[in-house]
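Yeah, one chain of the complex is gone here, protein chain that is, but the others are all in their spots.
Labels run A, B and C following the written order; every chain starts at residue 1.
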Amino acid sequence: MHKVPVGVLGASGYAGRELCALVERHPGLELVFATAHGQRGQTLTVAGRDVTFIPTEEAPLNEARLVFSALPHGTSLEWVERAQAAGAKVVDLSSDLRPGSGGEPAVPYGLTELNREEVSGADLVSNPGCYPTAILLALAPLLSEGLIEPGSTVSVAAASGVTGAGYTPRPDLLFAEIIEDFRAYGVGNTHRHLAEMNAVLRDRGADVDLIFTPHLLPVARGILATIVVRLSREIDKPLELWSRAYADEPFVEVSATTPALRDVVRRNVVRISAVKAANTRAPVLIITSAIDNLTKGAAGQAVQNANLMLGMEEVAGLPA
Amino acid sequence: MHKVPVGVLGASGYAGRELCALVERHPGLELVFATAHGQRGQTLTVAGRDVTFIPTEEAPLNEARLVFSALPHGTSLEWVERAQAAGAKVVDLSSDLRPGSGGEPAVPYGLTELNREEVSGADLVSNPGCYPTAILLALAPLLSEGLIEPGSTVSVAAASGVTGAGYTPRPDLLFAEIIEDFRAYGVGNTHRHLAEMNAVLRDRGADVDLIFTPHLLPVARGILATIVVRLSREIDKPLELWSRAYADEPFVEVSATTPALRDVVRRNVVRISAVKAANTRAPVLIITSAIDNLTKGAAGQAVQNANLMLGMEEVAGLPA
Amino acid sequence: MHKVPVGVLGASGYAGRELCALVERHPGLELVFATAHGQRGQTLTVAGRDVTFIPTEEAPLNEARLVFSALPHGTSLEWVERAQAAGAKVVDLSSDLRPGSGGEPAVPYGLTELNREEVSGADLVSNPGCYPTAILLALAPLLSEGLIEPGSTVSVAAASGVTGAGYTPRPDLLFAEIIEDFRAYGVGNTHRHLAEMNAVLRDRGADVDLIFTPHLLPVARGILATIVVRLSREIDKPLELWSRAYADEPFVEVSATTPALRDVVRRNVVRISAVKAANTRAPVLIITSAIDNLTKGAAGQAVQNANLMLGMEEVAGLPA
Partner (left out) sequence: MHKVPVGVLGASGYAGRELCALVERHPGLELVFATAHGQRGQTLTVAGRDVTFIPTEEAPLNEARLVFSALPHGTSLEWVERAQAAGAKVVDLSSDLRPGSGGEPAVPYGLTELNREEVSGADLVSNPGCYPTAILLALAPLLSEGLIEPGSTVSVAAASGVTGAGYTPRPDLLFAEIIEDFRAYGVGNTHRHLAEMNAVLRDRGADVDLIFTPHLLPVARGILATIVVRLSREIDKPLELWSRAYADEPFVEVSATTPALRDVVRRNVVRISAVKAANTRAPVLIITSAIDNLTKGAAGQAVQNANLMLGMEEVAGLPA
């Protein structure tokens, strides 16, 4: 069988490198180009093969049947359009086309488990942010059942490994600045991913105030979201809600024990647990949800979407 | 001036070692004994002096004017009583006498900033847990002003360095099990510190459901608590509430920027920030509060209390 | 094809767990038992399957065609003999039968690349220590060519991740004791692995004083050895010596750049580089050699040996 030729725009960041590695190991995909800006000319060794980054401007877009864009937010959209004009399908990993990004994009949102049908026929998919992936997959079963108290506050404290901040050298991301530290950022509901989550929540009929506080962890990879939700009614065995909703999902693990980063790192899965809070009057659930920010939170989910867009097996080439 | 002779029971754990170090460097205190169980006979070098742990049973309690007990929960109370019988004042760092611990202790609770008067005259003080120190000092100004929405859920996600789990060797605390990992524990409001916090909150008239989810960080020291509170009314400049409440406190830092662990490690301070949430209908505050779990969260606060109990300067011997 | 039934004695340590994981993923092996002492009854999840540790005394030795013993040094030999008596082939990962261990064992030494023939026909193989694996494979080509200055000092500074110290809970291996620290241990040529290396070096005709100083790294896995050797004569392109010696080896990587731990972690390879020292009068080589202490340094090499003992492909089931 011939492999499908694909290209990666913006391959030198962490998500881009992960994409190159996944494509190189994918039984049905073949990497025909990988582009970079600052690191053009540099070589990445993945799966024993050398990948040399070419300038984005020199990307032979028409040689690819599908293009992944991991270009920076704000600059991706232009290249998405060029790739489409060259006849390629596109998965855009930037925020340019995500829900809540400002325009009125009719672009399918590649949170695969929630939008499988839309994604399957699509020529262009907007790949979700890492935090929204962990948080929305955790909340979706509650939304479907109308179980969240209307008008209530949903509080999400999430923590991410440093690769979530990208490969761009910044003094505050140097090893010596991160080790032995921990802090919140974007406090006050100012993180870019909030708009993305709110747009999806609204779309699914949620009537809540989402409070989203991300934190920076001294680890390389992984996101853990801890979500507190007031319920509109008592429920008995909360975990069953997720077990039922995700019964047939190859990339969702519903767990009786609290997920840890090491359960999910380098795997294209989300791992979710849910527990009722003791010692409260109102019924409250605490949901914990873990992903690898570069795999299920970025490159892995992008390949999962690409698989569907190309009519391949959804699980092809993905570490579960 | 003569130094006050003090002893440390249970000195071999992380809090006990920190106590020994603080006492050795304290201008007005002198360490006359330090006890241990499993590590009896071992020697700790602090401030250039060697401290050898004697068996707890052999502690010359009557030689100390004040005794710190860092013995394990459940075994401390007996030694607190023995030390009192021998004529010593006592600061108990265990949970045995804390609010919510079950009995009806009339023991002053050594969250110094909130109970300075009671502590000052006391012969026995129960030193707070590390999480309650960070969280209750963050919430107190809101409680005083009646600003929390009655009946609401207060959601606290807190993360602690590994010394918070103690010096006891457990396979799950080995370096290789912690590095590159992060997880929640005690999910579902089951942590021992919840009862302590609820007792204090009730005492101060709070009508809330506290949801407390601790997490284990791959760092040695430090606690960061991220607290989400629904307000009963809009307020304009939230930070001023804390600035006013703690205007004269030597060990409380109110900060316009989000505190990080490295702002507080090895210092006897709590550092607090508060921000209004954007993009909500109900008024919501996000409060972040950081301490060193071994200093302000344990040994430092214990010395702060001892200073008051002994009529010394509250700040004596403490790194601020 | 039927899978070969194998058992793991002492499966609860880091090497034992790695063995279970490798066996579970091996196309030709099937795990029929895994034993533990302190952790009997506990369950390990590997490759999606649950492995429950049984007491070593209850191991059905006669059900296995090959047994791996990862029992502690000193207690392994007895079980090696029992397993042999029950008709199983054995790979012993303890030091009990290694060269230099005291007795005069005629047991093949499973440093596979150097002893492939002996290992292939063997019923019992002694698996090398982790440090000797990295160091002896680095030195072997020099020895074969008689290139080391007779009577000279060969200086080896090696550093290992903390899993090298085992899974036994010890206070000095707790996360908070290791993070941000680095130290040498066994300084003065007192490490157990020295005798093993010296025995092999003597066997291969080396006339040198080996100085071996191990260090403890704040990482989970990996060993890097930095070796300084005085040559008996100038050589031109040192790296070619290793390229030639290991031309056909599937698990040896000869590298023009200095190997890093992350080049080898979770892979059954040794990665070696060699550079001539500038600014010296005598000709000196600096050789750097990296392995994963749990893979090529323990469980991976054990499976490599087992593959040969069982007449399978040497590379079967091994991550290269």
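One rule holds in what follows: a contact is a pair of C-beta atoms (placed from the backbone, for glycine too) under 8 Å apart; a residue touches a chain by one contact, two chains touch by 3 or more.
Bear in mind the structure is a predicted one, so any value in this text is a computation, not a measurement.
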| item | value |
| --- | --- |
| Touch with the omitted chain, as defined above, among C:54, C:235 or C:275 | C:275 |
| Of C:8, C:224 or C:318, the residue in touch with the unshown chain | C:224 |
| Among C:81, C:209 or C:313, residue touching the chain not depicted | C:209 |
| Selected residue (touches chain absent from view) among A:54, A:199, A:220 or A:282 | A:220 |
| Residues from chain A at the interface with the omitted partner, ascending | 14, 161-163, 167, 169-171, 173-180, 218-221 |
| Where the unshown chain meets chain B, residue by residue | 179-180 |
| Sites on chain C contacted by the missing partner chain, in the whole complex | 151-153, 155, 157, 159, 179-185, 187-190, 194, 198, 209-211, 213, 215, 217-222, 224, 226, 228, 230, 258-262, 265, 273, 275-282, 284, 286, 288 |
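By definition in this document, only the chains that are shown with their structure count from here on.
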| item | value |
| --- | --- |
| Farthest-lying chain, centroid of Cα atoms versus that of chain C | B |
| Chain centroid nearest the full-protein CA centroid | A |
| Chain A and chain C, separation of their C-alpha mean positions in angstrom | 39 |
| Intercentroid distance (Cα basis), chain C paired with chain B, Å | 46 |
| Residues of chain B touching at least two other chains | 179-180, 218-221 |
